[in-house]
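A single protein chain has been omitted from the complex, and every remaining protein chain is retained in its original position.
So, subunit A:
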Amino acid sequence: MSILQIKDLIHQYITYGEKEEENQTVNAVNGVDMSVERGEFIAILGHNGSGKSSLAKHINGLLQPTSGSVYLKSMDTRDHEKLLKIRQSAGIVFQNPDNQIVGSVVEEDVAFGPENIGVPTKDIWSRVAGALEGVGMTAYRSASPNHLSGGQKQRVAIAGIMAMEPECIILDEPTAMLDPRGRQDVLSLAGELNREKEITIILITHDMEEVLLADRVFVMDQGKVVMSGKPKEVFAHVEELKGYGLEVPFAAELAYELKKEGIRLSDAVTTREELVEELCQLV
């Protein structure tokens, strides 16, 4: 059953020039069709300005379609009556945690979301405890978010979304500021939420290694979806991806370079294990 259906979505905004005739309309999202099944792990790739983040903000109605439609759990994001329910079902974690921390104590920050959607007080604290445990930040529950590092703040922001028990979590470059362990923690957390709680994950990222965790990947360019499929299928098209200003995972990049030198490797190499295995067969 699909949780998200996007049809012919266009998002237009106007950049204002000095004179009226210099105003320009830009289609940040320019005719996107997308259907996501409940429990899927989706990755969205694209260079800066390709429309990924605008698309993400349509999923829970933070932006409204210029034309076309977005349905989350069969609820139309244009229906204002449904917006609260929609945002309860799909939460977004943004790249920069400093812009999304509201509480003066970590626990209160995490409690803000569930409180806002009307969760009974006695349930709020168990949700907060569970969410902080889930992101490994229990030890900091009474700390001031201002004293946390960027990576720790990001984990608190994710806990704030988790405490609302959404069915879908949209992560907009959540690891861009994290150290290797913080990144690993956030990614395994996303994987765990996906596998164990069947939460649908939509991960927007510039990190090609992260895309390998996804069931399906969509590549965006100039507001359109230009490639889609399993990560393995998409990453086999190295030249095409480079044309969109993107890269491929390290193992695929090295395999591509070795193939150019005449080494016989398959197109299916995307992980370290696969590359090691294929290379070992050559000696």
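Simple rule for what comes next: a residue touches a chain if its C-beta (ideal position, glycine included) is under 8 Å from a C-beta of that chain, and two chains touch if they have at least 3 such contacts; residues count from 1.
By our rule, contacts and distances are computed from a predicted model.
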{"item": "Protein that the absent chain corresponds to, by UniProt name, given \"Polysulfide reductase NrfD\", \"Energy-coupling factor transporter ATP-binding protein EcfA2\", \"Na(+)/H(+) antiporter subunit B\" or \"Spermidine/putrescine transport system permease protein\"", "value": "\"Energy-coupling factor transporter ATP-binding protein EcfA2\""}
{"item": "Options A:L63, A:M164 or A:L178, residue touching the unrepresented chain", "value": "A:L178"}
{"item": "Contact partner of the left-out chain, one of A:N23, A:S74, A:S126 or A:S149", "value": "A:S149"}
{"item": "Residues of subunit A in contact with the chain not shown", "value": "15, 46-49, 95-96, 147-152, 173, 176-183, 206, 208-209, 245-247, 250-251, 253-254, 257-258, 261-263, 272-273, 275-277, 279-280, 282-283"}
